[in-house]
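Removed from the display is one protein chain of the complex; every other protein chain stays in position.
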Amino acid sequence: MIKIENLKKSYSTTVALDDVSLEVKRGELFGLIGPDGAGKSTLMRILMSLLLPDSGTATLNGFDVTKQHKEVRHVTGYMPGRFSLYPDLTVEENMDFFATVFGTTVKANYDMVKDIYQQIEPFKTRCAGKLSGGMKQKLALSCALIHKPLVLILDEPTTGVDAVSRKEFWEMLKNLKAQGITIVVSTPYMDEASLCDRIALIQQGKIFSVDTPQQMAADFAEDLWAIRSPKLYPTAQKLHDLPEMISVNSFGQELHLVTPKGVYSAKEISDFLTDKSETEIQIQPTEATIEDVFMLFMTQHHTTQP
Amino acid sequence: MREAVITVKNMVKKFGDFMANDNLNFEVYKGEIFGFLGANGAGKTTAIRILCGLSTPTSGEMKVAGFDIYRETEKIKRNIGYMSQKFSLYEDLTINENIRFYGGIYGIKPEERKRRSKLMLDRLELTPYADRKIGDLPLGWKQKLAFSIAILHEPDIVFLDEPTGGVDPVTRRQFWNLIYEAVERGITVFVTTHYMDEAEYCDRVSIMDEGKIVVLDTPDALKKQFNAANMDEVFVKIARTSPPTPLPNGEGRK
Partner (left out) sequence: MKRFFAFVKKEFLHIFRDRRTLIILFGIPIVQLLLFGYALTNEVRNVKVVVADYAHDEKSREIIGRLQASPWFQLVGTADNPNQYESILRSGKAKEIVVIEHGFAQKLVHDGKGKIQLIADASEPNTAQLIINYTTAIINGAPPASLIEVKTRMLYNENMKEAYNFIPGLMAMILMLISAMMTAITITREKEMGTMEILLASPLKPIQIILGKVTPYMILSLINAIIIVGVGTNLFGVPIKGSLFLLMFEVMLFIFLALSLGILISTVATNQMAAMAISGFGLMLPTILLSGFIFPIKNMPIPLQIISNLMPPRWFIEINRMVMLKGADITLVWKQTLILMVMSAVFILISMKKFKIRLE
């Protein structure tokens, strides 16, 4: 559905995309995972034919995004990174307007947006600017869907939205996927990665891994330990002195310690901490999450300096 | 009984008919990390603005750092730090210029400012970049810097409004390490976040919904109370029990 080859794009001083190649299959829910400034928005705008790449090619449904922008825009629905509807128009007026812009009506394509739009329809006479975050997001998604696009491109739709609205949003995406729509979604929330069919991890304009989230986690090459203690912060400080330690990071109520494959046993680490007068230590091997994968990559490539 | 640095009694804030804060009651203790959670539009930013002296409540009794919220806002402002989700440093000034500016605002003496800013930049490993414009730094670095500058005048309390939104996972944790260090120096931290793993890092967590505080306890106690494996589940369980609200939020968020 989408084919990206060797895309490069730089702004005056910074490289936004550095030789990015990628393929998204028809009907796939594809996630672009990376922090702010990684190049996700630039990539999406190029796909939407809103930006021209410096070099490389990208096709969407067979259309060249640099030459056939009209065709591309017809078959895609787009939600930019920030709320981009008219705050002074009502829910209904926004919907009608965007439907007409795409040469259709809300009525004609009601079945497409029904599930989502119904949730905000009770408030259709309210100005869009006065909706809560989750509602705005649903309205924006409805507007992006109103012309029955083949592809949805969603730029950080869940940023700044609370955990519950985020969950609801991903439910909606799952339903849309079931209707055969190809979805490309970007997010800085690593925990959302597991909800995608396939993901690309992107950092500083480079894609360093593309796979299913399950496979990516299974491919985690080092040993990963989950450690609990009464006071995590001091425990983490002590773990920094473990000779072969790769990284130690807090993960909610536990610490994730990464050590080279096969170097330490749980007992050795536990003894190490006990020597440093830590008590009530619980330690066990654990499965990597996408966040672990991402952080390991960042640690190994020292990509955190400006 | 621990010493309270923030006391809130019956805080009410109305915008017209809309109750942004509906009778809030809580205390924040000295040296703790207080997590202030809730969906968008629940009334968090309104409450933070009141506690920082940026907005007057409709009614209620509040003290911050020992000062009255109605009569001693100037003293409050001198004793707190504030950093919001929207980056608050000047993009077109360099790191040093920003530090000098904020040092000036809070009346830190130049020698003292130099000493503290050196410590801070060394700690952040930003010393080689001190003459770079803020606008050229990656987001995570800006946020760490903004936090460090917000506590440069060594306030009693620092308010952080979604400080880590959009920041990469490694930098996000580095940010939290900075928070822990601040706490060790005796600064009380009042923080809002949408990352539920960060809720686990707080000493106590309150969850707001529709202008009210629904629960307030330690993460462990909350997990037990709601029979949940982590804070994410706690949050979802609380939100699911009350219907979603489309009301105007008065928080002026995007």
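Annotations for the structure displayed:
Note that the chains are named A and B in the order they appear, and that numbering of residues resets to 1 at the start of each chain.
Basically, contacts are C-beta pairs under 8 Å (C-beta built on N, C-alpha and C of every residue); 3 or more make two chains touch, one makes a residue touch a chain.
Source: prediction; values computed, not measured.
Just so you know, the chain we are not showing touches A across the whole complex. Note on the undisplayed chain: of the listed residues A:F102, A:F220, A:Y233 or A:F297, the one touching it is A:F102. Checked against the hidden chain, the listed residues A:F63, A:F83 or A:F272 yield one contact partner: A:F83. Those residues of subunit A that touch the chain absent from the view are 45, 48-52, 69-70, 73-74, 76, 78, 80-89, 93, 96-98, 100-103, 143.
In the analysis below, only the chains that are shown with their structure count from here on.
In the complex of the two chains, the subunit B residues touching subunit A come out as 38-42, 85, 125-126, 129, 132, 136-141, 162, 165-171, 173-174, 176-177, 180, 194-197, 200-201, 219-220, 230-232, 235-236, 239-240, 244-249, 253-254. Residues 13, 34-38, 82-83, 120, 123, 126, 130-135, 156, 159-167, 188-190, 203, 232-233, 249-253, 291, 294-295, 298-299, 304-306 of subunit A are the ones touching subunit B in the complex.
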